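One structure, as structure tokens, below. Some questions next.
Every protein chain but one is kept in place in this view of the complex.
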Amino acid sequence: MENNTLDIIVCIKQVPMVSELPWNSKTGTLKRELAQGMMDPASRLALEAGLRLQRAGQPEGRRIRVTALTMGPPMAEEVLHQAVSLGADHGVLLTDRKMAGADTNLTSFILGRYIRMFQPDTGLVLCGSQTSDSETAQVGPQLACELDWPAIGWASDIRLTQRTLVVTRLVDDFMETLEMDLPGLVTIDQGALVPRYAGLAGVAQAFAAPKIDVVDADRLELDKDFNALKDSPTRILDVFSPAAQKESRVLKGAAKTVVDKLFTDYGKIISSAMGKDLKKK
Amino acid sequence: MSKKSTGKDIWVLGDYRNYFKNRVTLQILARARALAEKTGGRVCGVVFGHDVGGYTSEYIAHGADRVYVIDHPRLKSYGIETFTNLLIGLARDMNPDIILIGATRFGQEVAPRVAKRLDTGLTADCIDLDIDDKQRLVQIAPSFGGNLIARILTPKARPQMATVRPGTFHELPHDDTAQGEVITLDLPEDLPAERIRCTHSEYRPVKTLGIEKADIVITGGRGMGSKGKFKKLFDLAGLLNAEVGATRPVVHAGWVGHEALVGQAGKHIRPKVLFSFGVSGAIQHTAALMDADFIVAVNKNPDAMMMKLADVAIVADANQVCSGIIRALKEKIRD
Partner (left out) sequence: MDFNPCMKHQVVRKTVREFAENEIGPHAASLDREGRFPTEIIEKMGPLNYFGLQAPPSLGGAGLDTISYAIVIEELSRVCAAIGLCVSVHNSVGLFPILKFGTEEQIARFVPDMAKGLHIGAFCLTEANAGSDAGGVETTATKTDEGYTINGTKIFVTNGGVCDVVLVFAVDAGSQGPSRPNVFIVEKTCPGFSVGEIEDLCGMRANPVSSLFFEDCPIPETNLLGKPGHGLKIGLTALDTGRIGIAAQALGIAQGAFEAALSYAKERRQFNSPLTKFQTIQNYLADMATSIEASRLLLYRAAAAKDEGGDFGAQSAMAKLSCSATARTVTDLAVQIHGGYGYSREYDVERYFREAKVTQIYEGTSEVQKMVIARHLITRPS
């Protein structure tokens, strides 16, 4: 890493638009290819953070290059185009049947393999703190372990100095300022930033001169018998929809009657949430 | 006293930041006890810090058979990598069967790192834990905002790890007579230096952080009828000390601002109680509220999806019930 250039990788995930959740009950994995995709909102924030760092670096003559990295089925290329439309310099899709069904342990392994092999001079990796689908908040720190880099989570503000990164964050009611040397990894907290909208010129340009690399298992030199689903230490037994299982208590009748019943039977829950006592009456 | 484990030990990492407000370690200890009944293992607390004797005895009083402690001035302030390295070292020495950590941000920082470096699996934010007939830990966790719940196993890798959502389990009553071993260990000499430097840390409990942190949320949908009628939800919110959210059609109709949108593209809420008035329950909306602990839905339509997701489904006119609840609260709230 030269003194005045910095390579940033932003990990992006394509998640299904929630209006459809096609589940493959045999393998316990999501049929992602059937659902319309969108850029995970947390990834979007990470990208925004990266783009702002890029802009902040410019007055000092610091060249910051932002790569959007994603692992997913072929249709995930769409979010890379979206990332480039927003301002990323370049996008990388890691895709291969062998990668399907990876849990966070395997996902971080694959992402780390790409970074070490193809972009070893990366100075900073940005991720969302947790995705809207699996919501584990694990890939970021696990990727950092894979790379043996320090990592800070839930950043609400990040500031680059020449060689370090300063992060402000609010965790468990503690407001903290932390600093680490680069290279490092940061995950961005939800609500930390308001992401920009993509301009249509950006979209047109992203497709006119595509800057997407597609990398498969062979190029990553993964083992011949690599199988993310089998190699993942965790296994999904089954998935169910709580809606289907919920036992609702149904109250019918005149408004006054049902309201009285509500307070008689559930008044404690309500008052406890309010933090106030309610008269029995 | 043997320091080595029986191979069936269930460890619970002591998360004492923000204790007394944060009771998650005690909650997990209670569940660990129940799991240990099935596996025959010991429940062990793990505590790192400086002058942490108080927590040690607290954990024993709340269910731990044993507590491993590393107490050292260098551990006075929390360091992500330091605590991670300590837990990893301990786990490699002692081979616990299960490690459970509260899904606070502290826990969610340490757990993934430990799992990765022990090359084992980790399930995040579990809302239940069980032991199956093969003595394996069944990890039950939500995804898609709680629209889907998965049951997960770690078939081969050990230890089996999970983070547990605070508030999921109930702590056992404090038992002064409980007996337990305290095993004090030294700080490893080869502990790597902490690469993350904390230059400032300030306890700053935030009163309200808006709808996403609110304990009570009221949402209104089309069924409220009009902007004027929707406004009544704010009166109810005032009495409940709640925040008001809305569905997309309501925001589009201009009845309330975009900041109130609860949905996949809006805010995610996790209240203790959710009151939902006149909401049909389109999945884009419900995806963002399934983490609510207790849902009361009011709708004229008994088959609306929102009614099926509710703990209490009130089949009645949303406006009338809203007014009814407002009247009732005015009478009931103690001055």
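As written, the chain order gives the labels A and B, with residue 1 at the start of each chain.
Everything that follows uses one rule, which is that a residue touches a chain if its C-beta (ideal position, glycine included) is under 8 Å from a C-beta of that chain, and two chains touch if they have at least 3 such contacts.
Given the structure is predicted, the values throughout are model-derived calculations rather than measurements.
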Selected residue (touches chain absent from view) among B:24, B:43 or B:282: B:282
Identified contact with the non-displayed chain, of A:43, A:67 or A:82: A:82
Hidden partner chain, touching residue among B:69, B:126, B:211 or B:251: B:251
On chain B, residues whose C-beta touches the chain left out of the figure: 225-227, 248, 251-254, 257-258, 265, 280, 282, 301, 303-304
On chain A, residues whose C-beta touches the chain left out of the figure: 38, 77-78, 81-82, 85, 197-208
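In this text, only the chains that are shown with their structure count from here on.
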CA centroid of chain A to CA centroid of chain B, Å: 20
Chain A-touching residues of chain B, taken from the complex the two chains share: 17-18, 21-22, 80-81, 104-106, 108-109, 111-113, 115-117, 119-125, 138-139, 142-157, 195-206, 212, 215-216, 240-241, 264-265, 268, 271-273, 282-284, 286-287, 290, 294, 296, 302, 305, 307-317, 320-321, 323-325, 327-329, 331-334
Touch list for chain A against partner chain B, complex: 17-19, 21, 23, 28, 41, 103-105, 108, 132-138, 140-142, 144-146, 150-154, 166, 170-181, 190-191, 232-243, 246, 248-256, 258-260, 262-263, 266-267, 269-270, 272-279, 281
